[in-house]
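Every protein chain of the complex appears in place save one, which is left out.
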Amino acid sequence: MSKLTHLDSQGHAHMVDVGQKDDSQRQATAEAFVTMTPETLQLIIEGGHKKGDVFAVARIAGIQAAKKCSDLIPLCHPLMLTSIKVELQALPELNQVRIESTCKLRGQTGVEMEALTAVSVAALTLYDMCKAVDKGMVISQVRLLDKQGGKSGHWQANE
Amino acid sequence: MSKLTHLDSQGHAHMVDVGQKDDSQRQATAEAFVTMTPETLQLIIEGGHKKGDVFAVARIAGIQAAKKCSDLIPLCHPLMLTSIKVELQALPELNQVRIESTCKLRGQTGVEMEALTAVSVAALTLYDMCKAVDKGMVISQVRLLDKQGGKSGHWQANE
Amino acid sequence: MSKLTHLDSQGHAHMVDVGQKDDSQRQATAEAFVTMTPETLQLIIEGGHKKGDVFAVARIAGIQAAKKCSDLIPLCHPLMLTSIKVELQALPELNQVRIESTCKLRGQTGVEMEALTAVSVAALTLYDMCKAVDKGMVISQVRLLDKQGGKSGHWQANE
Amino acid sequence: MSKLTHLDSQGHAHMVDVGQKDDSQRQATAEAFVTMTPETLQLIIEGGHKKGDVFAVARIAGIQAAKKCSDLIPLCHPLMLTSIKVELQALPELNQVRIESTCKLRGQTGVEMEALTAVSVAALTLYDMCKAVDKGMVISQVRLLDKQGGKSGHWQANE
Amino acid sequence: MSKLTHLDSQGHAHMVDVGQKDDSQRQATAEAFVTMTPETLQLIIEGGHKKGDVFAVARIAGIQAAKKCSDLIPLCHPLMLTSIKVELQALPELNQVRIESTCKLRGQTGVEMEALTAVSVAALTLYDMCKAVDKGMVISQVRLLDKQGGKSGHWQANE
Partner (left out) sequence: MSKLTHLDSQGHAHMVDVGQKDDSQRQATAEAFVTMTPETLQLIIEGGHKKGDVFAVARIAGIQAAKKCSDLIPLCHPLMLTSIKVELQALPELNQVRIESTCKLRGQTGVEMEALTAVSVAALTLYDMCKAVDKGMVISQVRLLDKQGGKSGHWQANE
């Protein structure tokens, strides 16, 4: 079971020692989709055109969540992100909102979890703001798209 | 735009006033799926049979996250959950892990977001613990399954 | 020194025992002002008309801060706000932004600190978002306007 | 609207990318004033002479708040302060308490918000501890006094 | 293994369902001791007589920690303490400081963990403030002294 680096040789959880890793410029991009009824998306878009508040709140929630990542994910290292971006885009033809986040850091460990946490919490916030009209909303395709920096180098999701 | 209750008549975000709502027994169940390679699932299962640590860590992370919900989701009310359960189940035939959480409360507001946050963070923790071997894992089908209590009564997801 | 209720008879800090107080409907309203250059206010207003993002971010920060009050103010009781509103208003003739927050609770202790914390953190957020163009911004007149509920009843600020 | 660095070209909030900035020694000093009745100040001073607890609690609250700055202010970068000082001084002739905080860091981004957050939360704590006797206390003149380090160099408040 | 209530019938951790328990007035008292060199205790006492800052800081840390209990202890319920007291006492003849905390709540679950967390963190804070002069300090005898309320009634430690 040695391949799961968060477990030691006895299968016990620990926070992996990154102290000997070199600092490098790191970056990760993740995405998530929220599927809803056409009516719900329409409400968001109308609001979005006028005030932008639904997307603005979700964006802030995502940014804040990226900073809380090591508090949420037990074995994540605390780290000091140098950049967080969260973008939301309405896809009316698919009845979806797409969320993308890119996080950056110069440090000893990657920022994949921060980007994934940002899109997840932004998606949950979207759900929260619209659940009065649409409890059947579904969050899907939460995944890492791209990761750069560190010993393992550049990784990209398929297609 | 009055249907989105988290926005006031001007489209500004606020935390909805629930002060006049009656207390009622509330309960919500949510689910999420994490898809991975057969090899990754095998590593988790083998670990799971012996030590259970991967699932144990994800379960704790989900429980803790449910308690942090109002800190993560900007317009959620702080509340005092009386029960949180998070279960993880390996589905080898689907190369998936299924996560389900049920939260309960006696109070003035529902606990859907708490259950959804629990499964989301448990899924992210699973990703974190396995990302060294499988960065292509995907979290999907994060959704509310069932909700009871409150004025809107019993709601169930389709099928 | 018995009048300062947060200090016991020896002058030591403690969290006042409210266990014997009756629950009552409580409400508090606070305000704060941020003074800036006309150019800075103009930038906010222009942004505000189009996107509202500066005010949207400050509003969310204020709402979130009200929920964190007992974590920030050492002797505040943890409590479960039932409503939080934070409003921001540009006052071009005064080169100011006025911030007002109202918090509500049914409980054993007042919510003055929650409303004051909300306006303070919304004001700090405004400063943060504009400090690149105007480091001389000043936050002033942070005060309680109105407080209802509890044994001491209705209190209002002068004029 | 490009001058407000926390908004991108579309007016959306993001956490500014500081990854390419050089580390430098940074320092910021902020102040705040709390105005109260002579009787309230007298109570604090008497307590202060004997036990110092009111000021001690406010000082600790301010120090703790500086460390929470990136959690409170949505677009602030997480950072690792190397020094935090918070001082409180009774000004009997003005019926005020003056609060000053200096924060330091070696890093890629300034610490103005940390110092401003420290004095704000110390002031709120003072209000909290004295509100049983004086709800009309007012927090004012919360401002940056001095900032050193970074590309923009040394900045000082007027007069 | 059914006796450990935090584990379900499969040995998985969960947050016990207290939703059907009646509210009752609950109270718990815990203690801890910190043993140090006579010189260290003397430094604290001298400081204590003049300023009280070491004990004041530890007392605040303990109070704040009691409020964070459900965030620290994974299976603790979030709850709203109505009273927290933390007292520190120098015992020169034993080269010890004794810490005692009493927490109160009207609710569905006990407050033992809150009182134990308060004394533990107050003790750690004492260690932190004195470690420059005495790294060999030892925290011991952290235990529950008394617990009232709830179905199990009044419990007292031996002797």
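Just so it is clear, A, B, C, D and E label the chains in written order, and each chain counts residues from 1 on its own.
Here is the rule we go by: contacts are C-beta pairs under 8 Å (C-beta built on N, C-alpha and C of every residue); 3 or more make two chains touch, one makes a residue touch a chain.
Here the structure is a predicted model, which means the values were calculated and not measured.
Displayed chains that the missing chain touches over the full complex: A, B, D, E (touch as defined at the top).
Considering the whole complex, the residue from E:79, E:97 or E:113 that touches the absent chain is E:113. Screening B:13, B:60, B:86 or B:122 for touch with the missing chain picks out B:60. Annotation for subunit A: contacts to the undisplayed chain at residues 8, 11-19, 70-71, 74-75, 77-80, 107-108. The set of subunit E residues touching the chain not shown comprises 1, 3-7, 10-13, 43-44, 46-47, 50-51, 53-54, 56-57, 60-61, 64-65, 68, 71-76, 112-113, 116-117, 120-121, 123-125, 127-133, 135-144, 147, 155, 157-158. In the full complex, subunit D contacts the hidden chain through residues 25, 52, 55-56, 59-60, 63-64, 67-68, 79-87, 104-106.
Basically, only the chains that are shown with their structure count from here on.
Counting only chains that touch, the fewest steps needed to get from subunit A to subunit D is 1.
Set against one another, D-E and C-D show the most C-beta pairs in contact at C-D.
As for how the two copies subunit A and subunit B face one another, over half of their interface residue numbers coincide. With chains reduced to the mean position of their C-alpha atoms, the one farthest from subunit E is A.
Annotation: 37 Å between the Cα-based centres of subunit B and subunit D.
Centre-to-centre spacing of subunit C and subunit E amounts to 31 Å, using the average Cα coordinate of each chain. Contact with two or more other chains is made by residues 52, 56, 60, 64, 79-80 of subunit E.
By the document's touch criterion, interfaces exist between A-B, A-C, A-D, B-C, B-E, C-D, C-E, D-E.
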